[in-house]
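Only one protein chain is missing; all other protein chains are in place.
Let's look at chain A:
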Amino acid sequence: MTTSPAPVNADAPPVLRLEARLAAKYRGRIAATHSAPACSAQWRDFPTDFPPQLAQALHERGMERLYSHQRAAWDLARAGRHLVVATPTASGKTLCYNLPVLESVLTRGRKALYLFPTKALAQDQVAELMELSRALSAAGGAGIKAFTFDGDTPGDARKAVRTRGDIVVSNPDMLHQAILPHHTKWAQFFEGLAYVVVDELHSYRGVFGSHVANVFRRLKRICRFYGVEPTFIFASATIANPAELAERLCGEPVEAIQESGAPQGARHLLLWNPPVINPDLGIRASARSQTTRIARMAAKVGLKAIVFARSRLMVEVITKYLKDVFDHDPRRPARVLAYRGGYLPSERRRGEQAMRAGKVNLVVATSALELGVDIGALDVAILNGYPGTVAATMQRLGRAGRRLRPSLGVLVATSDPLDQFLVRHPEMLFGASPEHARIHPDQLLILLEHVRCAAFELPFRDGDAFGGEDLGEMLGYLRDEGVLQHQGDRWYWVADSYPANAVSLRSVAEGNFVVIDTTEGAQTIIAEVDYSSAPGTIYAGAIYMVQSQPYQVERLDWTGRKAFVTRTRADYYTDAIDYTRLKILDRFEGAVLGRGVAANGEVHLVRRYPGYKKIRYYSHDNIGYGNIDLPDQEMHTTSVWWQAEPSALEAALPDRQQAIEGFLGAAYALHHVAALRSMAELHDLGRAVGDGQGTWFAVVGGDGRGQMRGPGNDAMDPAEQDRFEPTLFLYDNYPGGVGLSAPLFDAAGQLVGDARDLVVGCSCAAGCPACVGPVLPGDEERALTPRQAALAVLELLLCREG
């Protein structure tokens, strides 16, 4: 896979010169390179049924023909077929849906609903439509009216949007909470509805996607009520199964267009592995240090670069390091900008404008920028760590090189097993088989919430269907709960409530936290933090960063959902410690595997944040601990788990302390291969080791050794326990589960095999972050290394054929 770079002369494009410099200076760190040559455009003529003013308006913008995929989309849409366009970033996907929609508005007076996953994207789209509308008016035709409809739309403007909008641009949350429950106010709009456009399809995965599939079931019911059957047009970044995902979302067959006719500049990709700095422990230099170095080199030769980090914290840390280099003079405009979720919309808009205006050299972002927010052209994309999926990797890399210029992508591997696995198997990435995006719309909790909302919107009739489960049974349940009444052949809503307000599409938890700056007596809201990340980020004592300005959390008002912070000059950041306890509630199925069993079922999970570490900048020394005093976070979810036969375990690992460490190491390896195989992101799955009854659980303690802890987090001695049945859990990290554990159970044997291969194939001596997790100095001299202990556990659980 590795090829030596072609010699580059002085007048080559700066991107190629940067690549050549990196290759010359750091040859040993480049694990693999890949390049995709530039490709030329595939053109098609305007269709014969193209409205003349549309052709004229496109002509004004310098367009005489369409790309092949735009023409294909037109032909399918005009034939009334649902379709999904899954072509690379910046291939002109927007026109694929705008053209048929404009035709229906201009020639037939029909209407369209556009849905984007975020408000920012919706506003971008309306700006684009306004421009097209002006071109249409200039071409002598009528313009079109496109309005955003979101939480910011003022009350007195809403009626105009409902009655006068040709195209209403909104998001699934508004459709769910404001439009469908008030559909009669939108009667005129629904009666004319011809198209439903869903962009950023790939973001409708997991819990969110499962909710949205149900919102679409509700939408289609309402459309039937008004006698329309709109055509769905989806647009997606590259994923393996765009048509399947679209079909799951809209419940009908969908045609896929995956061949892009747009031209593309040459793309170069480097897979970068930081150098090993401690061969005994298998410790590599941090990805962060490599990422900032590459970003600095890019900025110094005048290239515009984007750095993607995997966490908000890492965005702030990298931003600080880059600002220390480039923005030390406060009188000059900032050249480095952080962009992540949690900033206030106004701050993000300012950032987007600065990026588009080309004022910023370096953007440091989380996945918040993965979506199609327009930030203008960039030359280099640097990924600090593998984002977890091939699709997300391609989407982030696609941020560079929007204007046919050559572009460079650098994926900097961390010491995570997944990253190290990829470095050793670059074909996983370059072979371009991106993941399947999965949703589980019939997950019972989610489905029931939407049956409730749908029953509010229109009474169900006997014999109706909604989703894949037995609707009658669910309606009966809601009747017993007192919200429905069955009369004649109908199920009527009879409760004094508005059910959509109680259902959030984004999570199952309630209420964002606001971060309030109280420096010098002020009361300014500076950020929002979602419920699930609050306990780990804004506990009292935490350092919370906004644009790399550190704030210290003085007080967290848990019930009021507020964190009060003051500006600080602390030279450290904080990292929360959490641990998780699980109790098995119900076992759905089980299977004997080797000398153990694997099972799948429902668990009760308690997560606690006992404290946090203070970590100094640059040295990354741990300089202290603090306590966190917060209520436990609890949820019910599904999990797959493994247990070894007690006698076999005792024979293999007589020392129970070693058995615990073996299970922790095996869990570490299994977690990573499971994430890879289930095509989930690492945080979609959780891992834990305990006894399954909630009586004890195991953690890696402050001394780096596995420890057995009781329910109150008190240390326990494994040798003193009567029963010793360690259980390894991989759980679905969403309340109720989103269907991740059942496929893991089906592949349980294979997963153990993969995990064993990962550990056996690792080049470290005693264990390392790339296989069983970090180990301690001197571990390689122990009689049984952590790596051997983990292998012993995996061998027990391994199903051997014959």
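General remarks:
In this section, a contact is a pair of C-beta atoms (placed from the backbone, for glycine too) under 8 Å apart; a residue touches a chain by one contact, two chains touch by 3 or more; residues count from 1.
Please note the rule applied: contacts and distances are computed from a predicted model.
For the chain that is left out, the UniProt protein name among "NADH-quinone oxidoreductase subunit N", "YprB ribonuclease H-like domain-containing protein", "Peptide/nickel transport system ATP-binding protein" or "ABC transporter permease subunit" is "YprB ribonuclease H-like domain-containing protein". For the chain left out of this panel, the touching residue among A:Lys185, A:Arg293 or A:Arg405 is A:Lys185.
For the options A:Tyr97, A:Phe116, A:Trp493 or A:Phe663, the residue in contact with the chain missing from this view is A:Trp493.
Residue A:Gly482 is the one among A:Gly62, A:Gly482 or A:Gly521 that touches the chain not shown. Seen across the whole complex, the unshown chain contacts chain A at 181-185, 187, 455-458, 482, 485, 487-488, 490, 492-501.
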